[in-house]
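The complex appears here minus one protein chain, its other protein chains still in place.
The letters A and B name the chains in turn, as written, and every chain counts its residues from 1.
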Amino acid sequence: MEIPRHWRIKSQRYGLVGEVCPHCEIKIFPPRDVCPNCGGEAKEEYIFSGRGEVYSFTSLYDGPAGFEETTPYTVALIKLEEGPVVTAQLTDLGDASVEIGMPVEMVTRRIRSDGDERGMLIYGYKFRPLGLGPR
Amino acid sequence: MTSSEKSSLLLIPDRPVGFIGYGAYVPRYRLPGSAVARVWRFSEGGSPVKEKAVAGLDEDVITMSIEAARNALARAGIAASELRAVWIGSESHPYAVKPSGTVVAEALGATTSVSTGDWQFACKAGTEAIVAAMGLVGSGMGKYALAIGMDTAQGRPGDQLEYTAGSGGAAYIVGPADEALAVIEAAYSFVTDTPDFWRRQEQKYPEHGQRFTGDPAYFKHIHSAAETLLKETGTSASDYRFAVFHQPNPKFPQRAASLLGFNDEQIKDGLLVPVIGNTYAGAALIGLSAVLDIAQPGDRILVTSFGSGAGSDAFALRVTEAILERRGKAPSTAAYIARRTEIDYGTYVRFRGKLAMK
Partner (left out) sequence: MTEVVIAGIGQVPVGEHWDISMRSLAARAILAARKDANGLKPQALYVGNFLGPMVSHQSNLGTLLAQNAGLEGVEAFTIEAAGASGAGAFRMGYLAVSSGYVDTALVVGVEKYTDMIGPGLEHYIGMGMDYDYELMQGITTASQAALLMQRYLYESKAPREAFAEFSLSAHANGAHNPYAMYRKAIKLETYERAEIVSSPLNMFDIAPYADGAAAVILTRSELVRPSELEKMVRVTGSSVVIDRLSLHDRPDPLAFEAAGLSVEQACRQAGILPKDVDFFELSDAYSIFAVLSLEAAGFAKRGEAWKLAQSGAFRLKGELPISTMGGLKARGNPLAATGVYQVVEAVQQLRGQSGANQVAGARRALVQSLGGPASTAITHVLERCT
């Protein structure tokens, strides 16, 4: 069981909560201790809009342990509109073919169980094609 | 009016309340009734619905509630931290023990000063949470409360429920009536101990009383609740532009409506069961969200849920001017329904965890 490490970063995962550097104002995700841009200490919370576009993507047919039940799935590098890039799954693709540059929006989904079906459920950000209308 | 002047039966808080925001959610997968019929041939023949909505592999009541609630917050235009309650009614909470509400509250940013809990009353768990939210807001304990009805409905393979048990629901933020997009003029709850449908602890699929679920259960409770509400509020069917009833199939709400004096025109916009199935605790509430998507200021809406076990909550709503400016701030119920990927029975079995992996 890995309860503490998942619990610790729950808000980042559930709601794409990162940081804004108080010194150079760059937006940071995932949060870190030192700003990658100016080297100052980064601590101020910033909630990302969840909108972005696909920078690259791949469909996996051989997932790692813990992801057997949802394999195959598509993982992408998503460039958020505020600047940072995140690694995340794409979901709700339907018949849509994924393309680099495709606009996407964040949704909170079930990522996997911690261990087997008795373990805690881990939720977090995924992205789906933009297009439902206002969010 | 003061408490002493109020009818002793109606649920009307001291401070008037209403819905200040609402949000729907329907997953994108659809299982046509014909796909079920191909595998399971029931004596009645065809499917009572065209298709039903099915949650994806990474969806459950928690994730679906988060999205519906984000939509409700967008319409309400308030910060999640202003919510004093996050209550989720469902019969498919992902955990047997551990609240869905804590994950949802955390994801919304509603923690930490918030009452959170999961409600259970079969298909009326969501409206039950709304009644409680009316109490919390109406008493002045808190300004805003979030109540959600959401389900990934279960049905045993081979049961008639396989045609209809769908996924979806809606979230409502209850707040002061002067901020509302729809004022809750009165509510009424009718409850008896009637075991028409249940699921025992640790059982995967529910049991139901077949034809017993009709007259003594659904019709008795829906009718009694709605009729009492109409009578006590001094209104009749013709005063309402819309009526929404719990909808386990298309026939039940149509008959219930007709018995109460409502016509097809009044119920058609809130009757979603033919296209998304029976979303259990979400059913009446997502019917209402579809109505709010098109209602005009001044319209009155009657909503009556039904939960097996059994009981009904009935609400008399009056839509305000605020609806015009707020409903466009989140995706409509119709937009979710239009988003559609058809799946076959095998995919459905996998998505709903009916495939033995161990």
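Just so we're on the same page, a contact is a pair of C-beta atoms (placed from the backbone, for glycine too) under 8 Å apart; a residue touches a chain by one contact, two chains touch by 3 or more.
Predicted model only: the values in this text are computed from it and were never measured.
**Student:** Just list which of the chains on display the missing one touches.
**Tutor:** Looking at the complete complex, the unshown chain comes into contact with A.
**Student:** Which one touches the absent chain: A:V20, A:C35 or A:V86?
**Tutor:** A:V86
**Student:** Out of A:C38, A:V75 or A:L130, which touches the unshown chain?
**Tutor:** Counting the whole complex, the residue in contact with the absent chain is A:V75.
**Student:** Need a quick check: the contact residues on chain A for the chain that isn't drawn.
**Tutor:** 5, 9, 30, 36, 55-68, 70, 73, 75-77, 84-89, 100, 111-112, 122, 124
FYI, only the chains that are shown with their structure count from here on.
**Student:** Just curious, how far off is chain B from chain A if you go by their C-alpha centres, in Å?
**Tutor:** About 30 Å, centre to centre.
**Student:** Hey, which residues of chain A end up touching chain B in the complex?
**Tutor:** The contact residues of chain A facing chain B are 10-11, 14-15, 47, 68-70, 89, 91-92, 94-95, 107-111, 117, 120-121, 123, 126, 131-135.
**Student:** Which part of chain B faces chain A closely enough to touch in the complex?
**Tutor:** Touching chain A from chain B are residues 27-28, 56-60, 62-63, 66-67, 70-71, 74, 94-95, 98, 103, 106-109, 328-332, 335-336, 339-341, 357-358.
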